[in-house]
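Quick one: the structure is below, and I'll ask about it shortly.
Note that one protein chain is taken out, while the other chains of the complex remain in position.
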Amino acid sequence: MDIGFIGLGEMGAVMVVNILKAGHTVRVWNRSPERAQTLAAAGAQIVATPAEAFAGDAVFSMLADDAALRDVIDSQLLEDAPRGLIHVNMSTISVALAELLAHAHAQRGLNYVAAPVLGRPDVAAAGKLTIVAAGPAEAIDLVQPVFDAIGQKTWRIGSLPQQANVMKLAVNFMLASAVETLGEASTLLTGHGVAMQDFLDVITNSVFPGPVYQGYGKMIAEQRYEPALFKARLGLKDVRLALAAADTISTALPIASVVRDSLLDAVAHGEGEMDFAVLGQVSARRAGR
Amino acid sequence: MDIGFIGLGEMGAVMVVNILKAGHTVRVWNRSPERAQTLAAAGAQIVATPAEAFAGDAVFSMLADDAALRDVIDSQLLEDAPRGLIHVNMSTISVALAELLAHAHAQRGLNYVAAPVLGRPDVAAAGKLTIVAAGPAEAIDLVQPVFDAIGQKTWRIGSLPQQANVMKLAVNFMLASAVETLGEASTLLTGHGVAMQDFLDVITNSVFPGPVYQGYGKMIAEQRYEPALFKARLGLKDVRLALAAADTISTALPIASVVRDSLLDAVAHGEGEMDFAVLGQVSARRAGR
Amino acid sequence: MDIGFIGLGEMGAVMVVNILKAGHTVRVWNRSPERAQTLAAAGAQIVATPAEAFAGDAVFSMLADDAALRDVIDSQLLEDAPRGLIHVNMSTISVALAELLAHAHAQRGLNYVAAPVLGRPDVAAAGKLTIVAAGPAEAIDLVQPVFDAIGQKTWRIGSLPQQANVMKLAVNFMLASAVETLGEASTLLTGHGVAMQDFLDVITNSVFPGPVYQGYGKMIAEQRYEPALFKARLGLKDVRLALAAADTISTALPIASVVRDSLLDAVAHGEGEMDFAVLGQVSARRAGR
Partner (left out) sequence: MDIGFIGLGEMGAVMVVNILKAGHTVRVWNRSPERAQTLAAAGAQIVATPAEAFAGDAVFSMLADDAALRDVIDSQLLEDAPRGLIHVNMSTISVALAELLAHAHAQRGLNYVAAPVLGRPDVAAAGKLTIVAAGPAEAIDLVQPVFDAIGQKTWRIGSLPQQANVMKLAVNFMLASAVETLGEASTLLTGHGVAMQDFLDVITNSVFPGPVYQGYGKMIAEQRYEPALFKARLGLKDVRLALAAADTISTALPIASVVRDSLLDAVAHGEGEMDFAVLGQVSARRAGR
């Protein structure tokens, strides 16, 4: 396929490499052009404007947050895009913005697919992302070859793009809750002289297998929060988005409120760039330890 | 070994069967004698008093809660027990009572081991329980053959018996938090038109594998809370014990407070005997659904 | 003085009447012109555009929320306003928007004063509002005669306009917390057979005198939430703004999160237009009553 790609951060860059490897043509654009240069060697065509990326069979975007997306995707860009173009937005953004974008694209005869991904940069580099896609089925069919180049599995979960964003936020809400709970459990256990690592051995070999409890649990057990796999600051951003998505349907997420408050505590103590397993440290600090 | 066994509830009864199968001699006592009768066929010797069970190489107890244990284990019973007897208490009880019992046994020259188990009756019947043991190492060594008859793995986590109780409570706190979070996520997702089952497919195939998310998640997705695997009423009991164990070390567990409030809501609505996945229903109810 | 006044809702309309009574000239503008008509009889001059209100000695605005204010106050309006004009914004808005407006006015050589008020329409009609003002001191000095016409007391609390908004939000946060607590106390008391009115008699005659406990307490005691003095929907709006103002300084307000969740529960149950004392009903509902 002939695609554009906007946003060459940690995630975007490795995804482009995998797409190129699969034989597709990729025109890349990034706000800081130096990031694009490094992809030229891998075969990417560097373009000077987002509009040049908004062409061909489809355009993919992978940006940091609502603000970054609003900066790039303006009404002029959509106005000038070729009718029928498919825009696949893989960024983790608010449900409100996703709805707004879905509407704006439809108005201009463009296809809009939301396809946030699960997995960190190392998973992305291995082409093993989990992709959660929502939007028009035919549009998703057409870009499936690109999804196959970057992910191991694409889940299609609805025809309204924002539904994929809700699911992504729900997943990150689950993660954040699991980490906060691990942190609180750690404070309870160590306060009674039980080793956190013993606890992790027990639960990861029984009720809670899987990478979340092993990975974040280990960081808490070792009180080592750097380098960050998932930064506290970004975890906070996603928990806020989950709360906002729930608010619009008059739904409370009391657990998310607790996690949000603990993440604010982390950020207030200068721990925003640490891994969000630092929630263990926040809990310990409240207990005077 | 020649052991006594006190408490023939759902869990205790199947554990005794497995101990008998492994060739041990078991004297059983239960408050309601009819429950003991059914075990006679399997080879158990029925005794008329707890004191008769408090004899031989060791005595095991598996009772419902602090109150049940306090009713049976009084100072006279300990006074009359043979010096050096090992008492293995597998009940899920408060840390405070565990400390008190450890002290009372030591004063009378008895060995006290706390060995709460992870796993429900079906797991117990299969002899696949996870056992978390704490107390004097030599005592645990001596009763290990019995542990091997009922469990697939024994974790030794400390020399103070109450540490095993703290760990058991921490595990159930993790479970309760995971279920509450699943419930809240479900309300968020379905409110935006995303199917809970789709969400479960995504997370159990990626970040959250394992029986907890599959089992309780399915109950929430299907809004089917009976028959109960783990009753809301009992989940509430354990969350209260976790909060109490944290309180004694001046530690807050904000997540546990949220879960406690939701479980109180369930009980107030007559859902105490349902599975504690009913937390999904509590969350939906708050959202007016 | 010769002033403009934008926003003739329940609060704005009675304020304008008092300003006219004090002898000032008032040019009024409202989105729905019929609301302006009724003030013509009281002596107000109706103008057709916000720009005509943005003239004379000062212009006052009293709008419902951020969105209403953003709709009216655009950059063109500020561009066209006479240099040195004082804009007194009495609306309860977000701290973020207040900062933005302060900046935008300063850039164009306009004075911006934030002066949110405490008191409901009946208090406003009596000219007894409490005014919390922040901004350039000389500007506040100049408009003080107008404040005197509508309020019994003006508190000057800082030179940065948004500080007045923070204080207004903090007051409403205190109110919301007091009402939520009254609601929870009511559920506790009535569940034990104690009459809520007895409780109110005790506290309002001892530790908690004042209109808040008497007024909202009575509504809870009588389970009568209409007519609303302060709508749940608007209470929710203000609690959200308090949380947002705290979030920008990495500060948690756990009490506000609890109140927010209860108000969402109210709105989800169709109680958004009732008085926010309906928090008593939300608490009772959670307790199955």
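In order of appearance the chains are A, B and C, and numbering begins at 1 in each one.
Everything below uses one rule, namely that a contact is a pair of C-beta atoms (placed from the backbone, for glycine too) under 8 Å apart; a residue touches a chain by one contact, two chains touch by 3 or more.
All figures in this text were calculated on a predicted structure; none of them were measured in a lab.
Participant: Sort through C:Met219, C:Leu253 or C:Ala268 and give me the one touching the missing partner chain.
Facilitator: Candidates C:Met219, C:Leu253 or C:Ala268; residue touching the omitted chain: C:Leu253.
Participant: Give the residue, chosen from C:Ala42, C:Ala64, C:Ala104 or C:Leu160, that touches the chain omitted from the document.
Facilitator: Among C:Ala42, C:Ala64, C:Ala104 or C:Leu160, only C:Leu160 touches the chain that is not shown.
Participant: By the contact criterion defined above, which parts of chain B meet the unshown chain? Give residue numbers in ascending order.
Facilitator: 240, 247, 250-252, 254, 257-258, 260-262, 264-265, 267-268
Participant: Against the chain that's been left off, what residues of chain A make contact? List them.
Facilitator: 254, 261, 264-265, 268-270, 286-289
Participant: Considering the whole complex, not just the chains shown, which residues of chain C touch the missing one?
Facilitator: 95, 118-119, 130, 132, 153, 155, 157-158, 160, 162-163, 166-167, 169-171, 173-175, 177-178, 180-182, 184-185, 187-189, 191-195, 198-199, 201-203, 205-212, 242, 245-246, 249-256, 258, 261-262, 283, 286-288
Operating definition for what follows: only the chains that are shown with their structure count from here on.
Participant: Since chain A and chain B are copies that touch, is their contact same (over half of the numbers shared) or different (under half)?
Facilitator: same
Participant: Per-chain Cα mean versus the mean over all protein Cα atoms: which chain has them closest together?
Facilitator: Taking the mean of all protein C-alpha atoms as reference, the closest chain is A.
Participant: Hey, how far is the Cα centre of chain A from the one of chain C, in Å?
Facilitator: 38
Participant: Measuring from the mean C-alpha position of chain B to the mean C-alpha position of chain C, what distance in angstrom results?
Facilitator: That pair's centroid distance is 53 Å.
Participant: Centre to centre, by mean C-alpha position, how many angstrom separate chain A and chain B?
Facilitator: 38
Participant: Provide the list of chain B residues touching at least two other chains, using ranges where the numbers run on.
Facilitator: If we look for residues of chain B contacting two or more partner chains, we find 254, 261, 286-288.
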